[in-house]
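The complex appears here without one of its protein chains, the remainder shown in place.
Right after this comes chain A.
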Amino acid sequence: MSSQPLLHVENLSREFDVSKPWLNRVIERLPEQHLRAVDNVSFDIPRGETFALVGESGSGKSTIAKLVVDLIRPTRGRILFDGKNLPETRGREFITLRRRVQMIFQDPFASLNPRWRVGDIISEPIYAFDLTSQLKTSVTRRVEELLETVGLAGRDRHKFPHEFSGGQRQRIAIARALSAMPDFLVCDEPTSALDVSVQAQILNLMRDLQEELGLTYLFISHDMSVVRHMADRIGVLYLGALVENAPAQELFRNPSHPYTRMLLDAIPDHEMTGRKRKPVKGEIPNPIDPPSGCTFHPRCEYANDRCKAEVPHLIATASDHYASCFAVEEGRLPKAEAIA
């Protein structure tokens, strides 16, 4: 099938064991406790596009990122990259898949080895994935090219990470990811630790790279304005579940899920457009003991008895637009006021 998405995520769940130690459990007669960080999540990312995941702290964004790059394995469900399920592959195929999917982390300070020179940091994937034979140039020249690609100077390869600012370090992290010649980048809050003027530089760079190299992004952020700027499609997470999935503009113009509407209402109006908003209610509940039925029901003004008892599933609300909400399903949700 030619329209096969580059990434296909299917009924993905991941639980963590958060029980007290065995002895305490026995003495205090406590049951085992599991926290469902990712709850039956499905989405596709077509080649060359950016899919963004948004959600508040603890909604499961980073856990999905780690699952996609195979830092942790799913409890249930599967992830197909270019049609292949990574845990089922072996040998060369496994290594190639690993190479093609790279990750950029939030904290550019922690993600670079402070004792290595920048040149060694960037060339490491070239050796790890045995790419020297595929280079048209020397490894040194390749490192210099990569540094120039991300807006640094070739001679910076002699320096150590501490000699760079936060934004420059994030550029180095991007150069290292690119040196593996990936076609897919998982970016977990890549600009959250940066100042806005530097964030703008990095976001512009990422869009340029996507165009030049045909990259596909899974882009994670809690910042709705950043997400709107970067994404083709947006998935909204609440307590580990995907509650809405729509093209970026459509999501802002016509948000369906009450939680999405609440998130949009909470965005500070930095442009002072004077848009009207409803005040936000409540806070995210404890994920160890999530509410029954639709987990958003205690904060939702449209919740009825069904919402408290049954779990809603994603249904199409418009073409290519999905939300999991009984009020939407039953046609009793008023039309949203578009903010854009």
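Please note the rule applied: a residue touches a chain if its C-beta (ideal position, glycine included) is under 8 Å from a C-beta of that chain, and two chains touch if they have at least 3 such contacts; residues count from 1.
Keep this in mind: contacts and distances are computed from a predicted model.
One chain of the complex is hidden; its UniProt record names it "ABC-type dipeptide transporter", one of "2-amino-4-ketopentanoate thiolase beta subunit", "Transport permease protein", "ABC-type dipeptide transporter" or "Alkylation response protein AidB-like acyl-CoA dehydrogenase".
Here the missing chain is touched by one residue of A:Leu30, A:Ala153 or A:Ala266, and it is A:Ala266.
Screening A:Pro31, A:Pro279 or A:Pro334 against the full complex identifies A:Pro279 as the residue touching the chain left out. Contact with the chain not shown here comes from a single listed residue; of A:Val198, A:Leu213 or A:Ala336, that residue is A:Val198.
What chain A contributes to its contact with the hidden chain is residues 56-57, 165-168, 195-201, 203-204, 207, 222, 224-226, 228-229, 249, 252, 262-273, 275, 279-280, 283-284, 339-340.
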